[in-house]
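As you look at this complex, bear in mind that one protein chain is not there, while each of the others sits in place.
The block that comes next holds chain A.
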């Protein structure tokens, strides 16, 4: 492996290397001969590979041969021997293999081929294998090198193997409850393991990673709470991190976990960031058709056939129920982006996009006061189910495809959003809906089992405020800790997105952490655009807002989400800035004129008579 310190070879060792090389070449020749003669099933070949491995365990293709030989030997061995016999037989063969590997791993703990071979051997052992012992071995190796990436990954494979074995060995209905308990207990054990590792060294990012993963899995077990009760609540977790942060404020692993934890507590990764009702007059029909436009925080696939939109009158009656006309906002671009290299017959039924259009039926319109309920079903087919939700399904980690549900059982996610038509912000042909954060989500796998839970809770404002105060407290002592400043910015983004403090802190980050100044400049730019847009939208109390002026602000980028409140405008001035791309304007479907600096690339297609200066 490249990631290992190489020993310098002194001049006098050269003859030894030569000798070693000569032996290797000789053994390889013999081995090739064995294989060519089809003698893969005898002990002599096994011995040859072993001698090569003893010289250097880092031999991927020698292990390949070895697997062939073992497979043949296992096939030859009498059936009765497959069980765990002491010493001899095929069971013994695999046991020997594990001991050999233990020796090899201590010599080369970072060789992909060794870890793979170990995993393969365990796989071959079948039900008789001792996975508990394997986990102990991982713990032992991680004590020697607590960041050994291979060992952490191997551990996860073993955990998956154990879970898989648990699922298959206890079929039947009665065993289900017990099985659930065991699975939860295992997760508890893992949590305890990460706790031990972190207590040994707070900076072990690998351990924090496993902790985040385990907590996600635990929280997704319906009605299950960890039995040990220790370090489970978000509050306790935050306290724990705090200890570490005060000891070592510039430890990135802690801050990443901190951010993840608050992200969990705060908004879900896939959010409906905005919804508008757009009216288009169609001269030939003489009337006006409406569409609901939906804007999400990430690309998703809406299953048009199983999603619908209900419009409720203030009294609560269903005013209109309509379904079946969802399409990506910019259908051409979306399909081109995702599928340009996929032949037509293989193109997914569902395109993926972060902006969707829903055309209301003829004669249906959103009244002045109403509640719009969106029953959306997202599919993973053709796009991706946001990975946050994927993480909630049992990971099919490593165990090939056997545990992957067949295509007919594509996981899906059902979310119900509520949007209210507010009193006034009616701008020209566009009506802005206010999106409520609260909604219900359900995961479905196939047609059968689905678990329903309130996944997306409203942002826990109190918790975030408390954390903001804690970060401020730390900054009093450690004013130059840029991780803390960054955490403060994230918290402000969720709590008070229009606070001028946000701008000041992003500017401060640029001096504190110059390596990432460009990134912070973009964050600053986004925050400023958000503030300026909202300011101008609010100022326009009389009549529809026609234009937004963002010129000469020192902007470097334009974000879709920040510009969205201005949806409905016809003209935007973004000149005299250092903006790199105008892709951020793509959600503003009503734009007719853009004033931009020459040389700015990627101008989206504009509706109507577009012009660009």
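By definition in this document, a contact is a pair of C-beta atoms (placed from the backbone, for glycine too) under 8 Å apart; a residue touches a chain by one contact, two chains touch by 3 or more; residues count from 1.
Here is the rule we use: contacts and distances are computed from a predicted model.
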Protein name (UniProt record) of the chain left out of view, among "Serine palmitoyltransferase small subunit B", "30S ribosomal protein S8", "Integrator complex subunit 9" or "Prenyltransferase alpha-alpha toroid domain-containing protein": "Prenyltransferase alpha-alpha toroid domain-containing protein"
Among A:195, A:298 or A:475, contact with the omitted chain is made only by A:298
Which of A:133, A:147, A:185 or A:200 touches the chain that is not shown? A:147
Pick out which of A:50, A:139 or A:203 touches the chain that's been left out of the picture. A:203
Just name the one of A:143, A:239, A:252 or A:480 that touches the chain not displayed here. A:252
List the residues of chain A that touch the chain left out of this view. 1-3, 5-6, 8-9, 11, 13-14, 17-18, 20-22, 24-25, 28, 32, 35, 56, 58-61, 64, 71, 110-112, 116, 120, 123, 147, 149, 152-153, 156, 160, 203-206, 208-210, 212-213, 216, 251-253, 256-257, 260, 263, 269-270, 298-300, 336-344, 346, 348, 352-354, 380-382, 384, 386-388, 390-391, 395-402, 404, 514-519, 522, 556, 580, 583
